[in-house]
Structure formats: C-alpha cells, structure tokens
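Of the protein chains in this complex, one is absent; all others appear in place.
On to chain A.
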Amino acid sequence: MGKKMMRRIVSSFFSLVALVVMVFFLSRLTGDPAALFLPIDATQEMLDQFRELHGLNDPLIQQFGRYVWDVLHLDFGDSIRKARPAIDVVLESFAWTLQLALITIALVTALAITIGSIAAFRPGGLFDRFVSLVSLVGASAPDFWIAIVGIVVFSITFGWVPTSGTGTVWHWILPVAVLFIRPFGLILQVVRGSMLTAFGSAYVKTARAKGVGNRSIIFIHTLRNAMLPVITVIGDQAAAMLNGAVVVETIFGFPGVGKLMIDSILQRDFNVILAAIMVTALAIFVMNLLIDIAYALLDPRLRT
C-alpha cells in the first residue's frame, strides 16, 4: 500500500509539472494581457510600458525560467488584474469552492447511498420507480435552468431564501441545492445498480436464509461490498466540483475558483491561471489519495 501511494505521489507530481509547463506556454500563445488590461484605444506607449512593467517583453523561455525560480521560492507572482499576489486570490476563491463542494458532496453521499440502497431492496416497487424517475430527471437537468427557476420560485415568489450572494446560512441553500441535484441523481443510480448486483449474490441469500434482518442486510452486509464503484463516481463528482462549479458560482455570485479561472483565462491573467491550476490539481490529487485509502479500507485485498 505504501509503495502504491508513493508511486501515485511521484506520478501526480510529474503530471502537475507537465500541466504547468503546458499551460504556461499555451496560455501565452492565446493573447496579450496588455491589450486586455488597457482600454482598446490605449496608446502604443502605454502598451509598451505595460509589457515592460510585467516582464512580457522578455523571451518566453526567460519568463518561464523566472516563473519556475519564483515558484520554487513559493512566489506565484501577482495577479495583473487585481494587483495582489495570485496565490492569495486563488486561495480565497478556493476556500469558497471547497466549502461548497464538501457540503454538497457530503449531502449527496449520505442521501444517495441511503435512498439508493432502499430503492434497490425492492426493485420495481413504487418507491424504486419514483426514485429512479427523480434521479434520472436530476441527472439530466441543466444547472443553469434549475438555478434560475429556483431563484424565481423560492426567492421572488415566496421570498424564502435570498436570490444570491453570501453572508448567512440562508444564502447557501439555493446554490447547494442546485449543485446537489445532478450528482445526486447520478450517484443514486450507481448505488442502486451496485446494490442490486450485491443483493443477488450468494452471501446475501445465505444471510437471508439465516434470518438476518433487512436493515442489517442492507447497511452491514451489502453496502460495504457495493461501495467500490460508488466511491469512484463520488470521486469523479467531487473532482468536478473542486475544479469549480462555474454555473452555480456565476449565477449565485459565489466567489469560487471556477469563475475565477474562467475570468482569468478570458483576461489572460497568467499567474492566476497557473496558481489556480496548481491549487485545484493538488486538491484533486489529495482527494484521489483519500479515495485510494477508502478503497483499501473497504477491500482488504488492496492493502497488500
């Protein structure tokens, strides 16, 4: 297990380095930050001064060398747009995304596993059919539409929750609800399928024959064995959220890292793009490690 972990750490490190090198050079091919930062009728003198101030006139390889040297000294450069350290900007945003992702994925996991397991226990029953319908609708509904409808219904019509923003616990309800729906539908389907397979296995039949209660069969004997594919899907969904929930962040004015990355790409704020990629990649890497550990805990064969 230790060796596996080490191998993963080393391969993740090289992947991250390759990603940073690629993004560094490719992003610089896509446009000039001076033209985007300064107004469209800026004079040539202003453009030249801007490029000089931000080291954009130097050869690319020299810029890259300087960047690597600075990063090795934990200096990720300044955001051109915000005139402050890029890493501060990214960490502030990432904190919002992390909270949003953790809350949502915790709710999704708890509810999808519980409801999916119960639905699978009596396949074809009324509860199962209802759950399947709801989860399919949830998995295929567009975030944007749900968010706008949610605002119109719950904020404007009923006035129960604020339309958007941050500040109180009430502000989290709509964004979390919107973010919840799609992974909930997806994970619930996987839980249900995986549990159905497990219910058909010999050890469940034996347990039933021995008179073990339904609750024990579902939550003690079957669930643990059915969890491996579910954890994979949860990991994928959590990774997507850690990269930023762009639609939710944009509509609800959540200052998360997804919207920050999109804005930074559009504005060619290179240092922010790179810092955001490094932070999110690191988070996803840590999450993958946690998933590996979870696999090992659930399946003793993986511990060797």
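Here is the rule we use: a contact is a pair of C-beta atoms (placed from the backbone, for glycine too) under 8 Å apart; a residue touches a chain by one contact, two chains touch by 3 or more; residues count from 1.
Everything below uses one rule, namely that contacts and distances are computed from a predicted model.
Within the choices "Sulfide:quinone oxidoreductase", "Dihydroorotase", "Peptide ABC transporter substrate-binding protein" or "Methylamine utilization protein MauG", the name that UniProt assigns to the complex's undisplayed chain is "Peptide ABC transporter substrate-binding protein". Take chain A: the residues that touch the chain left off the picture are 30-32, 35-46, 49-50, 53, 79, 81-84, 89, 92-93, 96, 148, 151-152, 155-156, 158-168, 170, 250-253, 255, 259-260, 263, 266, 268.
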